[in-house]
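Before I ask anything, here is the structure I am working with.
All protein chains but one are shown at their positions in the complex.
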Amino acid sequence: MDTTKSLWLPEKASTFANNIDWAFYLYYWISVAFFVVIVFLIALFVIRYKRRRPDQLASAQITHNTVMETVWTAIPLLIVMFLFVIGMKGYWNMRVAPANAMQVDVIGRKWSWSFEYPQEGISNDTLVVPIHQPVRLRMTSMDVIHSFSIPAFRTKADVIPGRYNTLWFEATETGTFQVFCTQYCGTNHSYMWTAVKVMNPDDYQAWVAVASDPSRGKTPAQFGAILYTKKGCAACHSVDGTPGIGPTWKGIWGSSTALEGGRSVTVDSVYVVKSMMDPAADVVKGFQPIMPPFQGVLSDKEVNGLAAYIQSLK
Amino acid sequence: MATATLEEHEVAHHFDDLEQEFESHRLGMWLFIASEIMMFGGLIVGGLLLLILHPSAFAEARPHLDWRLGALNTFFLLTGGFTMARAAAFAQKGEQGKVQLHLVLSLLFGAGFLVVKTIEYKAKFHHGLLPGDAFHGEGFTSLHAATFFGYYFVSTGLHALHVIIGMGIMVWCLLVSRKVHFTRAYYTPVEFAGMYWALVDLVWVFLFPLLYLVG
Amino acid sequence: MEQLPGHTYNFKTLAGVYVSLLFLAALMVGFSLVPMNSTNITWLDLHLLKTLIIFAIGACMALIIAGFLMGLKYESSKLNAIIFATNFAFLFIFILFTWTDLGLRGAMDPSFMKQINWESPVTKENAREQAQEAPAPAP
Partner (left out) sequence: MIAHVHPENINYLKAKPGLINWFVTVDHKRISMMFLISTLFFFILGGVYAMLFRLQLWSPGSHGFISADTYNHFFTMHGVIMVFLVVVPGIPSALGNFVLPLQLGAKDLALPKINLTSLYLYWIGGILAFVSLIAGHADSGWTFYAPYSISKNPAVLWMLTAAFFLGFSSILTGLNFIVTIHKMRAPGMTWFRMPLFIWALYATAIMQIFATPVLAITLLLLLIENFFHIGIFDPAMGGDPVLMQHFFWFYSHPAVYIIVVPAFGICSELIATFSKKEIFGYKFVAFSSIGITLIGFLVWGHHMFVSGQSEIANTIFSFLTFFTAIPSAIKVFNWTATLYRGSIDLRTPMLYGLQILFNFTIGGLTGIILSILSVDIHLHDTYFVVSHFHYVAMGTTMIAFVGGVHYWWPKMTGKMYNEVWGRTAAILVFFGFQITFFAQLIMGSQGSPRRYYHYLPEFQIYHRISTVGVFFLAAGLFMALINLLASLRKSAPDAPQNPWGARTLEWEVAPTPPLVFNFEETPIVTHGPYEYATEKA
């Protein structure tokens, strides 16, 4: 379909656009017709019946004509009722989201937007959506009333504090589209912009993978600290020196530790990684070889994270 | 409005006759009352919507208002309305003494209303049943109890203000009645004071159930 | 002497009005004291019914007050009655249309909260933020 912007309307990028633009231009031409006729008649009469002599009287006194009155009452009435039906249909379609819509929570605050993806556990400052996928926004505000508007999608809804408002759309074009706040909300109201990025499904998946990566924006040690509890290390290894089923991690890094079978080893990245991948190989003296191997369970990134975390526990 | 009803006994310059003057002032008074009704109407519509939105708050907060005091106030207002109507009637008959007597009676009932209202307000202040932020009443589960009392103070306060204005008009009528002798030809001030007092009653018969009885 | 526009000076009428007003007020209070929960009628919202009856009584009182204490009954022109009726027409429109919004929010897409959710974390956080720094004031 033709997505380029026309004189009156911006580019189209959602399933609503065609319907709305059609209604817009339909009415546009109707009104142009009315306007031209009226203005033409005014101009014609003004020129044709201009007063030539000061004492000139009107050439006729026509007080009324019920037929004409009826006609120009009835015709507009029919037209506007037709327009009402068009508008109502389009609007209801814009309000009821399809069942397979994916949900994104939108939070407006002075003067920024944030978008929460509940399933993926993503929080982002731009709205990223896959193409040809109905998206339902559940929106609320932290302070005053804002309004979430995407001209290219021809949709808009106020974002109200203390309440949820909803909006849905299905993008039909990939690319980046402007988002405005259209409800006056104070000093930086006119800077309260963000963008909708519409992606192909694979790009979107890639983006989700990156955006939902828990290590994003964390040092390896911080990431490791999360894994320590998440991957269940905490069950056996303490980090404060208290004895457990496994040796504590506190101060273990760099120390030379005696192993079962008399050997001893300096705890460094090599040993730590080895004992994660194949724990039974070198068991610390005084402990049972009961730790499950994490070969293939932990990604390299996670291994690094854990190592860095242990190293950080001086 | 009072200034408008304060016409001289003889017809004002821009009227043809007394009848036209009387009719105009009366229509003016009705339109004024209409606007007053719209103002209180808006307030009461808001109250009804609150009742529909937060029934629990009303159910919880309403028992803290004593319907007996409310009923007593209803009695005062209606009786005042009755005596004002009598005053207007006597003004038409031109029985000046009885007009003044009934004006004083109505004033007393109005004062009674205000006294009771003060007692109620005192109790609310004492129990911390204050509007909005100031609210610190104990044992409320619905946060909208604060809203209820906020609405209670706004509506009854605005109504009480109109009671005071009405009493002011009565006092003014008393002063007029010392100079002007009311007759069939001219009884407008008392008449309008009566209408205004009836307006106060009219509002109250909706506020009273909304605040004291339902929910 | 014939009735002038305004208050009637027929004492009987006024006394009757006064008594009936007091009676209706008493009726109103009486109704409000009827315990509706004790009955075990479920097919009908008695609480709503009670509210409606109470306000209906209030409306009757309002009509009597307007008719006699304001003298609407003795008006020379119907205009004043029309004005009075118009008030209530507009107020009825006001509450009716506002209710079509408040009452029917989310009717088309019920999976969303339609009522104000004042206990949502949003308002709590909102309140906290307001406590911390006042919302951007105009310098």
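Quick notes on this one:
When the chains are written out, they are named A, B and C in that same order, and each has its own residue count from 1.
The working rule: a residue touches a chain if its C-beta (ideal position, glycine included) is under 8 Å from a C-beta of that chain, and two chains touch if they have at least 3 such contacts.
These numbers come from a predicted model, not from an experiment.
Taking every chain of the complex into account, the omitted one touches A, B, C. When the whole complex is considered, the residue among A:V80, A:I245 or A:V297 that touches the unshown chain is A:V80. Panel shows chain C; residues 79, 86-87, 90, 93-94, 97-98, 100-108, 114, 116, 118, 123, 126-127, 130, 134-135, 137-139 of it touch the chain omitted from the view. What chain B contributes to its contact with the hidden chain is residues 1, 3-4, 12-14, 16, 20, 23-25, 27-28, 31-32, 34-36, 38-43, 46, 49-50, 53-54, 130-134, 143-144, 146-147, 149-151, 154, 158.
Summarising the interface, chain A meets the missing chain with residues 5, 7-10, 16, 19-20, 23-24, 27-28, 31, 34-35, 38-39, 41-42, 45-46, 49-51, 55-65, 68-69, 72-73, 76-77, 80-81, 83-84, 86-95, 143-145, 147, 149, 151-152, 154-158, 160-163, 165, 178, 180-191.
Simple rule for what comes next: only the chains that are shown with their structure count from here on.
Taken pairwise by the contact criterion, the protein chains link up end to end in a single open path, with no chain closing the loop. Taking the mean of each chain's C-alpha atoms, the chain closest to the overall C-alpha centroid is C. Inter-chain centre distance (chain A to chain C, centres taken as mean C-alpha positions): 44 Å. One simple way to say how far apart two chains are is to compare their mean CA positions; for chain A and chain B this gives 55 Å.
Chain contacts: chain C has residues 116, 118 touching two or more partner chains.
Taken residue by residue, chain A touches two or more other chains at no position, since every residue touches fewer. On the side of chain B, the complex with chain C involves touching residues 22-23, 26-27, 30-31, 33-34, 37-38, 41-42, 44-45, 48-49, 51-53, 67, 71, 74-75, 78-79, 81-82, 84-86, 88-90, 92-93, 143, 184, 187, 191, 194-195, 197-199, 201-202, 205-206, 208-209, 212-215. Within the complex, the chain A residues that touch chain C are 92, 95-97, 107, 110, 138, 140-144, 161-166, 186-187. On the side of chain C, the complex with chain B involves touching residues 1, 4-9, 11, 14, 17-18, 21-22, 25-26, 28-29, 31-32, 50-51, 54-55, 57-58, 61-62, 65-66, 68-71, 75-77, 79-80, 83-84, 86-88, 90-91, 94-95, 98-99, 102-103, 115-116, 118.
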